[in-house]
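Apart from one protein chain that is not included, each protein chain of the complex appears where it belongs.
For chain A:
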Amino acid sequence: MTTGVDLGVPSTQAIRSDEDVVRVRQLVRTTAVAVRLSLVDQTKLVTAASELARNTLIYGGGGSAEVSTVSDGRRRGVRIVFADEGPGIPDLDLALTDGYTTGGGLGLGLSGARRLVDDFDIWTAVGEGTRITITKWSR
């Protein structure tokens, strides 16, 4: 479930290359510092973003990351939406299993990223694409 109010204008970073994955990490880091996430939470969020940005590039054939700051009245947080128009994920449960991979990686990207954030929401449709929304809240 996605809750909270958007604060300010989101920044969007296209994900078309390796270098763009680096740019996503930098954008997320800057935003996480701005909402004063703790150092450990910044690190977890940037790591999760790195995994998901790479997935968007490799499996989704490229797409974008939209980074925004949100608030639920009590806490502030960072929300990132990764969207691609790739092939989609046929078996979501399987894709969220530790160690499962179709891309020759370690199979920790999706499942690991989910563990590192507070809210994790995924929409996918075969032939249409995938959209993953993650949020990390300040404590």
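FYI, a residue touches a chain if its C-beta (ideal position, glycine included) is under 8 Å from a C-beta of that chain, and two chains touch if they have at least 3 such contacts; residues count from 1.
Keep this in mind: contacts and distances are computed from a predicted model.
According to its UniProt record, the chain left out of view corresponds to "RsbT antagonist protein RsbS" among "RsbT antagonist protein RsbS", "Transcriptional regulator, PadR family", "Biotin-dependent carboxyltransferase family protein" or "Ubiquinone biosynthesis accessory factor UbiJ".
Among A:Val46, A:Ala65, A:Ile89 or A:Ile132, only A:Val46 touches the chain left out of the display. For chain A, the residues touching the chain absent from view are 18-19, 21-22, 25-26, 29, 39-40, 42-44, 46-47, 50-51, 54, 98, 105-106, 108-109, 111-113, 115-116.
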